[in-house]
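I have placed the structure first, in the form of structure tokens, so that the comments after it can refer back to it.
All protein chains but one are shown in place.
Labels A, B, C and D are assigned to the chains in the order they are written; within every chain, residues are numbered from 1.
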Amino acid sequence: MVRFIIRRLLFAIPTLIVISMVIFAILDFAPGDPTGNLPLTVPQDVKERIRESLGLDQPTHIRYVRWLRQFFVVEPQYIIEDLTGLQLINPEDPDAPVRILSWQTRGPVFDLIFQRMPQTLLILGLAYVFGALLAIPVGVYSAYRQYSAFDNIGTFITMVGYSVPTYFSGLLMIIIFSVQLKWFPSFYDTTLEVTNWETFVQQVKQMIMPVTVLSFFNAAQVSRFMRSSMLDNLNLDYVRTARSKGLNERVVVLIHVLRNSLIPVITLLALQIPGIFGGAIITEQIFKVNGLGQLLITAIQGSDIPTVQTLTFIFAILIVIFNLVADVLYGILDPRIRYD
Amino acid sequence: MATAPASLQVDEKFELGEHRSLWGDVWLQFRKHKGALFGMAILIVFILAIYLGPFLYTVDAAYIDPIVANQGPTLAHPFGTDNLGRDMLARMLSGGQISLSVGFTAMLISLSLGVTVGILAGYFPILDNPLMRLTDMFLALPILPLLLVIIMLFRDSLRTAFGPETGIFLLIVTVIGATSWMNTARVVRGEVLSVKQQEYVTAAVSIGTVNRRILVRHIFPNVLSPVMVAAALGVANAIITESALSFLGLGFPSDYPTWGRLLFEGKDFINLTPTRVVWPGVAISLTVLCVNFIGDGLRDALDPRLRGR
Amino acid sequence: MKKYLVLAMSAIAAILLVACQPQTVEVVQEVEVTRVVTETETVVEEVEVTREVVETVVETEVVTTRGQGGRVTVIYWQAPSNLNPYLSGGTKEIDASSVVIEPLAGYSETGALVPKLAAEIPTIENGGVGEDLMSITWTLKEGVVWSDGSPFTAEDVVFTYEYCSDPDAGCSSANFYEGIASVTAVDDLTVEVIFEEATPYPYTPFVSAQAPIIQAAQFADCLGAAAQECTDQNFAPIGTGPFVVTEFRPNDAALFVANENYRDPNKPFFGEVFWKGGGDAAAAARAVLETGEADYAWNLQVEPEILNQMVLAGRGTLVSGFATNVERILVNQTNPDPALGDDRSEYLDGNNPHPFLSDPVVRQALSMAIDRATLTAVGYGDAGRPTCNVVPGPAAFVSTANDECLTQDIEGANALLDEAGIVDTDGDGIREKDGIPLVILYQTSTNSVRQATQAFIKQWWAEIGVETELRDIDASVFFGGDPASPDTYGKFYADVEMYTNGSSGPDLQAYMGGWTTDQISGADNQWLSPNVPRWYNEDYDALYLQMTQTADLDERADLVKQMNDLIVQDYVIIPLIHRGSISAHANTLLGVRINAWDSEMWNIADWTRAEN
Amino acid sequence: MQKILDVKGLKTRFHTQDGTVHAVNGVSFDVAEGELLGVVGESGSGKSVTMMSLLKLIPIPPGDISSGTAEFNGADLLQMKDEEIRDIRGSQIGFIFQDPMTSLNPVLSVGHQIMEPLRAHLGMSKEQAQARAVEMLKLVGIPSAADRLADYPHQFSGGMRQRVMIAIALACTPQLLFADEPTTALDVTIQAQILDLIKRLRKELGMAIVWISHDLGVVAGIADRVMVMYGGQVVERADVKELYASPKHPYTLGLLGSLPRLDDAETRLTSIDGRPPNLLREPLSCPFAPRCQYAYDRCHKENPALEHVKAKLSGNTHEVACWWDVEGDAPRYGS
Partner (left out) sequence: MALNTNEVLLSVDNLKMHFPIYAGVFRRQVGAVKAVDGVTFDVYKGETLGLVGESGCGKSTTGRAILQLYQPTDGTVAFKGTELTDLTGSEMRKMRPNMQMIFQDPQACLNPRMTVGSIIDEPLREHSVADANERRERVNQLLEVVGLNPMHANRYPHEFSGGQRQRIGIARALALNPEFILCDEPIAALDVSIQAQVVNLLEDLQQELGLTYLFISHDLSMVRHIADRVAVMYLGKIVELANQDVLYREPLHPYTQALLSAVPVPDPVLEETRQRVILQGDVPSPANPPTGCRFHTRCPIAIEKCSQEDPVWREFHNGHWVACHLVD
């Protein structure tokens, strides 16, 4: 297993390097201009100077190498400093390496990302957890009672769940619950700190709609998967063996079948984790949750290339890592698989 | 040689069941899936309406008439009008053409890429590793941001090259197709690996059939099942992706009313003329729902375990 | 936790320190309600604009103390990315920072100069402006301190000049500090600015929220290229304004609390400003007008009928302010034919005229065919007014000579073209001039209102026998300055294009200078010069030269009108709509005076809340 | 000897989309204490379905046990509630399946799978169950049994897995064991090992066994009585020596004739032509009639019942369901 992980990690390096080059190249060719959103009253020569101050006049390969260095050398130092309190970089040093700065905010991209992470993780994480918690029992029961009324209704609802785009269902929710009933706020307040019961209620209120929409969507996906995985297993010989031993149905389904069926589902869940960090661009947009997804889309719109590059590259790393995690999980959960 | 050996005479008694082709069998099974049938029926109605509708309902989707702006359904405008007084029904019909064409074309692109890569990787061991690493890399690329960037990047050059409509259409379907083929490739590869082990492939080799014909005659037809399911899901995925792009304001330009675009433009009017949101929202959801149901039905119908149950 | 402590302490401090004194609060509220009267059988015959100006001077015995009003929530759906206006230049950053840092003087909602950190506005009369127009001397208010308690001095002003004029800083207001020979601190409260040449309008440096004073002590290490890396400073500048930054989340939200060192001991009324971003304009409008979650929402570029419907909920009011922004169509005077290669849309000393748009008759017909009122009603509502001038304000500068264009005249346009012999000769419904069909490529940026406008105009132009091909380009490309892109507005590889522009302040000299011959956009200046239509007019050049040497306001106004008429009556620029800013505030929020000339937050210190 | 299982008129159908599959059509048989009943038939003859129906191990629906009784120790299995039959499964009736590769749960340890019935039926503690599991593994001849409890099925070879299956089936020392083609998937040398094991266990534990197989050779070596099934019906039943010495049903005859003998290479095989019966048709006539060389009108019209006939060997019983007397070469009951 260890050798398998090492092997996969070694393979990940060239993959990630190629990805970083692709990302950098695509973004570099992108036609946007960070000064494009400035009012026309700002004269063009001023804009030109702004572009120079952002380093846009330097050749691509130099910026790429600098960015790589910033990403892999400079930023980790800052993160370690933050976590441990050690002083790795002398702030007085005029040649101290520069962090990756966002063109829009002129602030370090990593700070922005860390600032955006809590709300994204909270909402998407909760939606993910609720989705899975809802989906697994539904999927199990639907498969167990295949073609029963529960299964048919469940199938229909889950189908609707992932057929109705979140921007449509989200829109309807806002109109019903924020505008008409005024139960929940239509804006998500990221500055809210939960200090007492009241602020806790406030926090819950502002999370209900986005979490509901997303968990419904997640649950729909996972429960379909769970159901078909259960169906794959329910007809296998070992289930008959378990029944022939006189075990009761609960044990047969929950110990024998579920155990086997969960293996692909858990790996699917692992593969979905990078998505949590990626943020739900559209849902965040609709419910005004300024999370990572919103950061990405505003960065794209504002041609904030360092932010887009860094974010997408982090997503790529997460995807690679969680692909590996999924494979490792498979090996752990399924005794038949031995990686070497 | 002309006479059969004596041991075989009785075989005249062989009886065969009612002649059913393989796809006939699939269809029979598919028919059992009520959701899929329902989905198929609605989708056919949609397609007919969208492609034949404009011949019957000849209102110009682009005609502006501020006098009748922001109307709900009326006799003159059965689906109401938008804020410029354009007829929503006409816009829905022409939008549907684009949305569905995007769905199907993107699916075809994604499928042909996925099937090609999958078959090559599965059949030729030499290509397997490089192609699968390529697939892994595409899977690890953060698709949505790149999608957005690519669209912004090439939108205008393609518009200039192919005209405003074809250009953006090509771009969107290519981009959606080129970023959604990986799962098909993986599934097809897996399937090819198992089909390759089947004795009928060995039989073809032992006959002396060349690789090209083995691929075309033996491998490809037998990996069609997962491909068909992937096709159905691919259409749904492409329609959703296109509408999501439009919803972010990055899909088709505003004078090009896809359903996603209509929904995006209508969303602010949800209180004023709710129909502007309802029609495109329901159209997208229903189409995707139908396609998903069809995919589900196909999956069941093509599943050898379930067949003949 | 900490911020609540600070809040409570400052509130207590305010209560203890400030004696309760009666106060006069002047509330000027401009309420404009635009209603589009539509009747099914008739064409939109008119757009009735009801404008009601409620001007009330409320005499109150109400005792307001600093921080008493609690929290006020402001939605800027496009959230500020930092709080240093010198590094961003966008309205959202300028407005957000203006609650913290202040200029020496700003503009009121009428465009009049009002002192902020200056004791008064220097003029020739009071000796503040040199007779030779070569200098201006600002006297600062006494006793102003930064929010950290340190005194505000002339050195800070000088530092601000050094900061922004450094070419490596990438200062987006650098043009405010151009043409300055020196800025010197005469004493702690006096700053003298010497210009390089006679400057008839000397109120550009240190004036308006785009050119506020930053604290020398805080930004000392941020000069030149280092400006980019001063994240802490850029995210939380120390200021003299009514509020202090306590939390700043770029592109998301910000929290400000009342500045306990603010020079007016009773202000601000609100103890906390919650600045929220994200979502879109419609959602922001909804939050103020319908759900009441927010008190103020900025830049509500939403279809007017939606806003009007939201207003019916009775929670909030729409307010709009107008400066000089005009949505206009620019008519290319040069030939953009791609066959010309590098010479397309190049002026070439007048040797590359447009095949038919160089004919003023065609241009006039195009203008006449447009119904500006409909465009305004459908696309802009309260945020726009039909206009026929490129200079729609300030009032004294506005010409009235062109107002007949406000009425659409398709018949007249057709007659004009027929008369000029530009008729449809081959029966395809498109007129030809000298055998060349009038087919126009019409480009603009991608934006739903602009595309609607394009669609309308295409329809109208079709009625006068002109065919139009529409094209829209992503805003960041269209307005970006990439010389390699063929799609920038400066390159103008189209027959006509449409966008909004205006003067950066009430002084119009720089704006008017944009149409002189030496400013023609082209390859030699990387298409960065402002004369985008490639228009050449000797009279105009002469008038502009005269303006640069005239200090008298009335004379300047007269010159501006003449220049405006020259350009508009030549139809190289077809003005469409005078665009304003439209915002909404809760009915309980008092004291809002929307200002299009300066930050909308210019008087946030005076905002109060009505008792419920 | 005491009958411990007495099945009468069992009918099982499957309602599929193509129609109703008549899988078991009125099967009656009994098993005496300690007896080994061999059940022989080709695929689709209904032999497995019969046994699984008795324990309700067929999926219902689409399966449907439409009639019949099955008395086990005096109680009717077919009338039992789900909980009651669960108590019988595994504890009083054990089951071994054909394919040891798929019949064990791949993600549970072998020990867990053996301990499950012990804990469910006998209420053993974990320690007791563990001890018993080791004992069982030793009993079925798995070397270093105690160390292998924690192993997973894939770590065992096919033969060893079948031993594990036997250990599971016998863990609660059932009175009756259904062995559904337990050696079919195994190689001959391993099959010999398993047969040997079963014979030994039978001697030691004394349970009755119903041994399903398509291999007449295997059954010949192990069974006391043999029952031949075709098309969901019992076509012939006799004591083992009687059946092999004097097969009376044309199908049995054909089956034996089509089997090559290791001890005789020269004879040409007599094949049964045609194809297996179509179970979608209701069995109103003899299911073997279309392939039967002796078939005459009656065979195509009426379905014969299983009747006692005279045995060749004395002291044996012999039953056959056929309208034709093969030995007499004439209709059995006149016409």
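Assume a residue touches a chain if its C-beta (ideal position, glycine included) is under 8 Å from a C-beta of that chain, and two chains touch if they have at least 3 such contacts.
Treat the numbers as computed from the prediction; the structure is a model and nothing was measured.
S.K.: Could you tell me which of the visible chains the hidden chain touches?
M.R.: A, B, D
S.K.: Which of D:Leu122, D:Ala192 or D:Leu205 touches the chain that is not shown?
M.R.: Counting the whole complex, the residue in contact with the absent chain is D:Ala192.
S.K.: Of D:Gly46, D:Pro106, D:Gly254 or D:Pro304, which sits in contact with the chain we cannot see?
M.R.: Going through D:Gly46, D:Pro106, D:Gly254 or D:Pro304 one by one, D:Gly254 is the residue touching the chain not shown.
S.K.: Considering the complete complex, identify which of A:Arg7, A:His61 or A:Lys182 is in touch with the unshown chain.
M.R.: Per the contact definition at the top, the residue touching the missing chain is A:Arg7.
S.K.: Suppose we count only contacts with the excluded chain; which residues of chain D make the list?
M.R.: Counting only chain D, the missing chain is touched by 42-43, 157, 159-160, 187-193, 195-196, 214-221, 223, 240-241, 244-245, 254-263, 265, 268-273, 275-276.
S.K.: Quickly run down the residues of chain A that touch the omitted chain.
M.R.: Output for chain A: 3, 6-7, 10, 340.
S.K.: Please give every residue of chain B in contact with the chain that is not shown.
M.R.: Looking at chain B, the ones touching the missing chain are residues 1-2, 4-9, 11-12, 14, 16-17, 19-22, 25, 198-200, 202-210, 213, 217-218, 221-222, 224.
Everything that follows uses one rule, which is that only the chains that are shown with their structure count from here on.
S.K.: Would you mind checking which chain's mean C-alpha position lies nearest the centre of all protein C-alpha atoms?
M.R.: Answer for the innermost chain: A.
S.K.: Report the inter-chain centroid distance for chain C and chain D in whole angstrom, where each centroid is the mean of the CA atoms.
M.R.: That pair's centroid distance is 91 Å.
S.K.: When the centre of a chain is set as the mean of its C-alpha atoms, what distance in Å lies between chain A and chain D?
M.R.: Comparing mean C-alpha positions, chain D is 55 Å from chain A.
S.K.: Just curious, how far off is chain B from chain A if you go by their C-alpha centres, in Å?
M.R.: Computed value for the inter-centroid distance: 26 Å.
S.K.: Provide the list of chain A residues touching at least two other chains, using ranges where the numbers run on.
M.R.: If we look for residues of chain A contacting two or more partner chains, we find 31-32, 179, 235, 285.
S.K.: Could you list the positions in chain B whose residues touch two or more of the other chains?
M.R.: In chain B, the residues touching two or more other chains are 152, 156, 267, 271.
S.K.: Taking the complex as given, what residues does chain A use to touch chain B?
M.R.: 11, 15-16, 18-19, 22-23, 26-27, 29-32, 155-156, 159-160, 162-165, 167-168, 171-172, 175, 179, 228, 235, 278, 281-282, 285, 296-297, 300, 308, 311-312, 315-316, 319-320, 323
S.K.: Tell me, which parts of chain A touch chain C in their complex?
M.R.: That would be residues 31-33, 35-54, 98, 101-102, 104-108, 111-112, 115-116, 178-179, 182, 185-191, 193, 195, 285, 288-290, 294-295, 298, 301-303 of chain A.
S.K.: Tell me, which parts of chain D touch chain B in their complex?
M.R.: 16-18, 62, 271, 273-275, 278, 290
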